[in-house]
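Removed from the display is one protein chain of the complex; every other protein chain stays in position.
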Amino acid sequence: MKKNKSNLKEPFVRIVKRDNIKLPKIILIYSIAIVGGLLLSGFISVLFSEKGIGDFFESLFTGALGSERKFWLLLQDTALLLGTSMALLPAFKMKFWNLGGNGQILVGCLSAIACMFYLGGKVSDSVIILLMLIASVAAGAVWAGIPAIFKAKFNTNESLFTLMMNYIAQGLVSLCITIWVKSGSGVLAPIAYGNVPEIGNKYLLPIILFVLITVLMHIYLRSAKHGYEISVVGESINTAKYVGIKVDKVIIRTMLLSGAIAGLVGFILAGSINHTVSTASANNMGFTGIMATWLASFNPLLIMLTSFFITFISKGMVEVRKTFMFTNDSISNIVVGIVYFAVIICSFFINYKLVFRKKEKEEIKK
Amino acid sequence: MIITFLMSAIAIGTVLLFGCIGETITEKAGHLNLGIPGIMCTGTVGGCLFVSLYMNGLENPESASWLLLILSSLFGAFLFASLTAAIYAVITITFRCNQNITGLAITIFGNGLTQFLMHSYVDKSNFSTAGKIIAKSLPFAENAGGVVKVLFGHGFYVYFAILIALIATFIFNRTKVGLNLRAIGENTATADAMGVNITLYKYVAILVGGGIAGFGGVFYIMDYVKGSWENAATIEAFGWLAIALVIFTLWKPNISIIGSYLFGALYIAAFVFGNISFSGREILKMLPYVITIIVLIVTSMMNKKENQPPQNLGLNYFREER
Partner (left out) sequence: MEKTVILQLKNITKRFGSKVIANNNVSLDVYKGEILSILGENGCGKTTLMNMIAGIYYPDSGKILINGEEVIIRSPRDAFEHKIGMIHQHFKLIDIFTAAQNVALGIENEKYNLKEVNNRIKEMAEKYGFNINLDKKIYEMSVSEKQTVEILKVLYRGADILILDEPTAVLTPQEIRSLFKVLKAMRDDGKSIIIITHKLNEVMEISDRVTVLRKGERIATVNTTETSEKELTEMMVGEKIDLNINRTEPVDTKLRLSVSGLTVKNSDGYKVVDNVSFEAFGGEILGIAGIAGSGQKELLEAIAGLNNYDSGTLIYYHPKKDKPVSFYHKTYKRVMELANENAFKDSNGNDIKFDKLTKKEIKNLVNEEKILFKEDEVIDLKNKTPREIRELGIRLSFVPEDRLGMGLVGSMSIIDNMMLRSYRKGKSLFLDRKTPSDLADRIISELEVNTPDSHTAVRKLSGGNVQKVLVGREIAAAPAILMTAYPVRGLDINSSYTIYNLLNEQKQKGVSVIFVGEDLDVLMALSDRILVLSGGKISGIVDARTTTKDEIGLLMVKSDKNEVTE
C-alpha cells in the first residue's frame, strides 16, 4: 500500500488530445512559431558575423521585396511552388503520400525540352508548344500513375516508390543531357525554339496560370464529385466501399491528375522560364511543396499563403547572405530548416494540449 | 582495374551501409526517418571538425596517431549525427508531428548546416594528412594484390561497418532489446501493453540509428576521398540511396552488407569503367533505384509478412487513442 501511494501522484505534465481549437488561437500559435523561428535564425546569423539582428530582418525583406524585379521573381517562384502544391494536394487529401513531386516535375520538364530539342526549327513554334504541353502533362501523369497502379492493386508502399521515381527521373535527365550535349560539359544551353510567348511581362504567365489552377483545384476538391470521392477514400476506405466507390479507380485517377499538374509545372519551367533542363530543374519543389501543402492543412487558398511565405524566406535569405557576407548559400537552408521545425511543432499544440499537475499544496489541502 | 573497381565498390558500399543500418534501426522502431541524408551530412561535419581540432593541436601533423584520429572522427560524427537525430526524435516522438515532413526538414537543415560549417568554419588544411592515416589498412595487405587486397586492404571503417551490421543483426534476432524494438515497429500498442517502455526505446533507436548513419559521411570524406571536400549534396545523395537500400535489403542488416556492396558497385561502375559510353554510365547510375522499385513491388505482391515494412512504420503513437 505504501509503495503504491507514491505512484499515485499524477505525472507533472500530461498530454491530452484537444477536441476543438479556435481560429485566433491557431493563428497565434503559428505567429509565435514563425517569429520565434526567425528570431532564432537571426541570432544564429548574428553569432557568425558582425552584423546585428536588425540587419537580418532588413535584408530578409529587401531580399524578397527590394526591387521590382525581385518582387516579380518572388511572385513567379511563389506561383511555381503553388502549382507544385496543387499537384500534391489531391494526393495528400486521399492520404496518398506522394513524395515524388520532384520526379514528376522533372519528367514534365524533360519531355518539353525533348520536343524543343528535336522539333525546334523543323515545325512552327506553336505546334511545338502544343506538343510540349501534351508531352509534359502526359509524362507527369505517367510518372505518378505507375506508383498509383501498384498502390491500388498490391498496396505497394507509395512514399518509398515515389521517392525512388525521383532518382530515376534525375537519371533520365542526366542520360538525355549526355546524349544531347556532345561537348560533354553536361550543361544544356537554353534552346531558342518553342519558347512560350510572354503575356504582359515574362513573369506573368506562370502567376496567372497557377493561381487559376489553384482556384480550379479548390472548386474540384470542394464541389466536384471526384473531389468528394477523394475525401471519402482519404478518410475511410470502409465507408468508400459501403457507398460503392471504386477505391482503385479513384486512387489511379487522382494520381494521374496529380502527376499531370506536376508535369504542367515542368512545362512552364522548360517552356517559359529556363528553356533548358538539369537534374536540379525541379528546384526541390516536390519537397517544399509538401511543406506548403501540409502547413496549410490541405486548404488550397491557405497554400497560396504558405507558398508565398516559404518563397519569401528563401528569397530573403539570399540577401541576408550577401549582407552578412556568408560565402556560401547554405545559411538559407539552415534558416528554412529552423523555421520549418518551429512551424511543424505547431501541429502538436493545435492537436494536443498540455495539462500541468496542480500545485502540491492544493493537493494537500484536499 | 577489376581490383580498383571492387575496392571502390566496397568503399561506396560502406558509406551506404552505415546509412542503411542507421535507417533500419530507426524504422524498426516504427519511424520513417527521411532526415537520414541530412543526418549523414551533419555526421560528416562532426567527424571532420573533431579531426581538425585534433590535428591542429599537434605540432607536427604527420605524427598524428591512427587510433586517436579514428576515435575523434567516430566521436565527432556520432555526436553531431545523433544530435541532429535528436531534433527529429523530439518532434516526432514527443510532439507526435508528421514523420515525413519532419524528416524532409531535417535533411534541408542538415545539408545547410554541413555546407555552412564545412565551407567556412572547419579547418581542412590537415585533412589530406589525416585522411592518409585514417585510410591505413593492415600492413600485410597494403602492397598485396588480388583477393587479399580486396578483402583486407581497406581502412578501419569498412570492417567497422560490417561489425556494426553483424551486431545489429544479433541484437535484432537474439536479444530482448531487439525483440522489444521490433515489437514496437510492428505493433506499438501491443508492445506498450506488454510493458515495453515505448518512448525510451524510440529515442534510443533514433539517436543510435542517426549516430551510426553519421559514420558514413565521415568515412567518405576522410577515407575514400582522403580529406577533400566537395559539397553536402554528395553526402545527401548517399543518404537517399541508403534509404532505398533499406527497402532493398528487406530491413535486415546482414543482407545489407551484400546489398550495399552491390549498390556501391552499380554506383561506381559508371566512373571506373572508362570504356563504356556516357549514356551507359547514366543508365548504370539509375539501376539501384530501378532495382529497389522492383524489390518493393515484388515484396508487396508476394505479401510475405516477414519482408514487409514494419507494420506501424510512419505512425506516431498516442496511448489514449487506442
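Going by the order they are written in, the chains are A and B; count residues from 1 in each one.
Simple rule for what comes next: contacts are C-beta pairs under 8 Å (C-beta built on N, C-alpha and C of every residue); 3 or more make two chains touch, one makes a residue touch a chain.
What you are looking at is a predicted structure, and each value in this text was computed from that prediction instead of being measured.
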What shown chains does the left-out chain touch?
A, B
Contacts from subunit B to the absent chain lie at residues 174-176, 179-180, 182-183, 186-187, 189-191, 193-196, 305-306, 311
Which positions on subunit A touch the chain that was left off?
1, 4, 7-8, 19-20, 223-226, 228, 231-232, 235-236, 238-239, 241-246
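Note that only the chains that are shown with their structure count from here on.
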How big is the gap, in whole Å, between where the Cα atoms of subunit A centre and where those of subunit B centre?
27
For the complex, give me every residue of subunit A touching subunit B.
15-17, 48, 97, 99, 150, 154-157, 159-161, 163-165, 167-168, 171-172, 174-175, 178-179, 184, 287, 290-291, 294, 326-338, 340-341, 344-345, 347-348, 351-352
Which part of subunit B faces subunit A closely enough to touch in the complex?
32, 34, 87, 91, 95-98, 100-102, 104-106, 108-116, 119-121, 232, 240, 243-244, 247, 277-279, 281-283, 285-286, 289-290, 292-293, 296-297, 300-301, 303, 309, 314, 318, 320-321
